[in-house]
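Removed: one protein chain of the complex. Kept in place: all other protein chains.
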Amino acid sequence: MNNEKKWSDQEIAAIGSSVVIVGSLVLYWVLQFESTIELLELAYGSVNLFNNPLVF
Amino acid sequence: MINEMLLQFAHWMEAQPYSQMLVAGYFSYNWVEATHVLTLMLSIGSLFVIDLRMIGLILTEVPASKLAERLHKPMMIGFVIMFITGALLVYAKPVETIQSLWFRIKMILLVLAFINAWVFNARMKAADGTWDMDPVAPKALRTGAIISLLLWCGVVTLGRYIPYDWVDCVNTDNPTILWAAGCVDQLNAL
Partner (left out) sequence: MLNLLLSQYRKTTILFLVLILIAILEAFEVRTSIHGNTLPYFEWLKNSSWLGIIGTTYGSVYATVEAVHLISMAIIGGTVLVADLRLLGIILTDIPSETITRGTHKVFRNALIFAVASGIFCAAGVADKVYYMPVFWIKMLALIAGSCFVFLVKQPLLNTVPHDEIRPWTLRLLAVCSLLVWFTVAATGRWIGFS
């Protein structure tokens, strides 16, 4: 039933803006994740959240 | 006496390797802290929606007890996360936290808030049904909701004060504050 329905202006605008916002935010968080992993690797030599050479 | 014991306990925690790792790790403390703060949206967020419903400020068309019942689970998930991350934060900086006046008042408010929640729940169960569709809950529940809102606002505010150093042991010589904050050494030096 849904497939035969006409795409309304509001719905297209809603999908369009959601896709743009979700897309850019997901990209942002993925990049943050990657740079954090890189930073931790630089700091500790490997990604290890709990083994801290400053302490041990 | 109890202040000495708490301080001893704090020193013991501070000496733990995991406590030191939590503070010295690159982001570990920040992540725990950020989780603690962001989970406010789940725990206190759900709780405030319930409280505001009782006062008639939100979702007045939804049966009040149903809303309270349905939001109970997400709220409790939130509070469990708050409790775990909060305990980790104390564990990471035990001496500062246990000797913080704000932290101590916060804990008292937390106890009061939980007693209030318990009374509120009992009253809600006892007053079952008739008022459910009213935009505003009966007076007893409304009072409970307002007390809950105020107590939790206090808890958040005091939580925010903890990192500030206005009344840290080294920054005050008022004996009452020193005693209330458990500043054993400073109190003995007076």
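Per-chain residue numbering starts at 1, and chain names A and B are given in the order in which the chains are listed.
Operating definition for what follows: a residue touches a chain if its C-beta (ideal position, glycine included) is under 8 Å from a C-beta of that chain, and two chains touch if they have at least 3 such contacts.
Values in this document were obtained by computation on a predicted structure and should not be read as measured data.
Judged over the whole assembly, touch between the missing chain and the shown ones holds for A, B. Of the listed residues B:Phe83, B:Trp131 or B:Tyr161, the one in contact with the hidden chain in the full complex is B:Tyr161. Residue B:Leu52 is the one among B:Leu52, B:Ile105 or B:Ala140 that touches the chain missing from this view. In the full complex, chain B makes contact with the omitted chain through residues 30, 33-34, 37-38, 40-49, 52, 57-62, 66-67, 70-71, 74, 153, 156-157, 159-161, 164, 166. Take chain A: the residues that touch the chain left off the picture are 2, 5, 8-22, 25-26, 28-29.
The definition used in the following text is that only the chains that are shown with their structure count from here on.
In terms of their C-alpha centroids, the spacing between chain A and chain B amounts to 31 Å. Per the touch definition, chain A reaches chain B in the complex via residues 36, 39-40, 43-44, 49-52, 54-56.
Per the touch definition, chain B reaches chain A in the complex via residues 17-18, 20-21, 24-28.
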